[in-house]
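One protein chain is absent from this view; the other protein chains keep their places.
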Amino acid sequence: MSLLSVKDLHTSFFTDAGEVRAVNGVSFELERGKILGIVGESGSGKSVTAYSIMQILAETGKIVGGSIQLDGQELVGAGEKVMRTVRGNKISIIFQDPMTSLNPTYTIGHQLIEAITLHTDRNKKEAYDRAVEMLTLVGVNEPQRRMKQYPHEFSGGMRQRVMIAMALACEPDILIADEPTTALDVTIQAQILELMQSLQKELGMAIILITHDLGVVAQLCDEVIVMYAGSVCEQGTADEIFYNPCHAYTRGLLRSIPSVDSAGQKLQPITGTPIDLLNMPKGCPFAPRCDDAMKICIRERCEMLKINAEHNAACWINVRDAQAKEEESDG
Amino acid sequence: MADNQTPLVDIRHLKEYFYISTGPFTTKPLKAVDDVSFTIRRGETLGLVGESGCGKTTVGRTVLQLYKPTGGEIWYDGKQVKTARDLKEFRTKATMVFQDPYSSLNPRMTVSDIIAEPLDVHGLYKTKEERRERVLELMQYVGLNSEHASRYAHEFSGGQRQRIGIARSLSVNPEFIVCDEPVSALDVSIQAQVINMFDELQDKLGLTYLFIAHDLLVVRHISDRIAVMYLGKMVELADADEIYGHPLHPYSKSLISAVPVPDPRTARANQRIALKGDIPSPLNAPSGCPFRTRCPYATDACAESMPEFKEVSSGHFVACHRTAEINS
Partner (left out) sequence: MKKPFSLQVDMDSFLPASAEEKEYMVQMRPSTTFFRDGVKRLVKNKIALISFIVIVAITVAAILIPAFWPYSYDQMLGVQPGRPVDASYNNLKPMTYGRTEQKLIDAGEDVFPHLFGTDQHGRDYFIRVVYGTRISLAVGFFASIIVLIIGITIGAISGYVGGKVDLVIMRIVDIIYSLPDMLMVILLASVLGVSRLGEAIEGTSLERIGGNIISLFIVFAILYWVSMARLIRGQILSLREQEYVLAAQATGARSGWIIRKHLIPNCISVVIISTALQIPNAIFTESYLSFLGLGVNAPMSSLGSLASDALNGISSYPYRLVIPAIVISLIVLSLNLFGDGLRDAFDPKLNA
């Protein structure tokens, strides 16, 4: 059984202007010790998926359907009491901006110790030792001295390390990292990604990495989910997604990134603009921007198709190509 | 008219210090830009990269004199931009595209008013009709539906907003545009659209760009030459291919190797040159070479003096005491 299993998750935000279907039927499985990347652009529902798992949605947001099972335990509708034991203990989350996640009026040490004593039955002294241990683990120099400092005395990269230390202090089974390096500079980003990779190897937890940066995914992830407008387009191993993309959106996305070889040439962007989540069409949400859109794409959404053992994609092109191939071999 | 040999933009020893109060009566200079010189030829794109706090945005803004330079000279098309009259003329030739497509457009103005603002400011049309035609022409240039001219900016997506910003910067028929991280707030698929548009506009209108960004892949794609900045100083400047293929400064090397490549096999094989530590605060910049605190090759000499920014091979400038030793 997989560690985390999300089935047909639907999350909506109920705004003045109407219901925004931010997550629209997302399913995936997360195995122990794996790094799963969720890639997508803004509005693709990647963060909302994570917040739905943690049930830390904004007031207007609500899980309207589907199931989330952690180790076989159903979390949707489990209630706040259950979720409190899940958050921090079994699943931790780190956010894009470490400054807003830390309380500026308390020392780093205070906040770490509080987090540890809250989630485990360690006493103050043990919690202190654990906090120092964690800071050392995430590569903060002179942890005893740093414990006495306030968040503003830390640089962005250091704060993100502290957040990781706090998230990992209770040895969660799953760490959700929501754009953990987006706010950081390239060289600092490299440090943090390396840290996450080595911590994962050392501690063996599973990581859900949410990002818009395919480069970060390529570096870290075993499995990748590509999301567009609240639905999963494609999922599979990193190699499958990068070298054998089977959804028009994934292909377009990979083509549109400038690479070392693309200098002097035109990029191949995806045309058009992202779909309005309030005016979601009946067919494939990507069809209006898709160069290969077919009549059927306008009419109906493609189900998740199995490409091979480690690869699924929801794109009609695969059906078309398969049928064409079949006819060829028949005739 | 200046001949082709004269660079269009010539920045000499540009300095921009901000004075930060450290106590009730004391201030300390924050050297955001410290003695930076570069030139940009007509029709060329100079990429300017560096991490946050390195002063790249300040360079862009000081070049356009949005901040009064603390020191140095700005020469445009063979003439120094010095007096208020020079500046007024300069402003119709050099414009800017901003980073944030949200805060750079006034939410209370319609698209056509935003685009026509520079025209209004400089009085560059005679009739309302002329203004309207120019706005529609500009909207067409940047791929916006002209039916949307009377809408407000908040009704558009990030990419479309950035197009509006670009149309605004084009309205006075400029020759030179400072692009301050114009695509970093955009989604990947939209980024490519906008980058292509910059390319096309350059071909069509013969524009010259100073392209500021932190995304090295983007800068590499669009630039002819690339300058690398670190803590207010320029550390390396060379052709785009040269700086990618043979970076000489240890900072450029690690910066380039730190870029996450969207290719799992390369990423696995890639040997990153990890830098230790954080970028120092520009308020307490280290003595001598600013990079020495994180540099794996730093020696005592690096703490003593700032290395000279000198040409080591044709068109390849670098500021490092140990260029020869490191790269042999």
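General remarks:
For reference, chains read A and B in written order, and residue numbers begin at 1 within each chain.
Here, a residue touches a chain if its C-beta (ideal position, glycine included) is under 8 Å from a C-beta of that chain, and two chains touch if they have at least 3 such contacts.
A quick note: this is a predicted structure, and the numbers were derived from the prediction, not measured.
Residue B:Ser103 is the one among B:Gln80, B:Ser103 or B:Asn173 that touches the chain missing from this view.
For the chain left out of this panel, the touching residue among B:Lys31, B:Arg91 or B:Arg272 is B:Arg91. Interface note: of A:Asp8, A:Glu31 or A:Glu326, the residue touching the hidden chain in the full complex is A:Glu326. Listed by residue number, the positions of chain A touching the unshown chain are 16, 272-273, 275-276, 278-279, 281, 283, 287-290, 292-299, 303, 305-306, 316, 318-320, 322-323, 326, 329. Residues touching the missing chain, restricted to chain B, are 61, 64, 66, 87-88, 91-92, 95-96, 98-100, 103-109, 117-118, 121-122, 148, 150-152, 154-155, 165, 168, 172 (touch as defined at the top).
Simple rule for what comes next: only the chains that are shown with their structure count from here on.
Taking the mean of the C-alpha atoms as each chain's centre, chain A and chain B sit 32 Å apart. Taken in their complex, chain A has these residues touching chain B: 41-42, 155, 157-158, 185-191, 193-194, 212-219, 238-239, 242, 252-254, 256-260, 262-263, 266-271, 273-274, 289.
Listing the residues of chain B that touch chain A in their complex gives 51-52, 157-160, 187-193, 195-196, 199, 214, 216-218, 220-222, 240-241, 244, 254-255, 258-267, 272, 274-275, 278-279.
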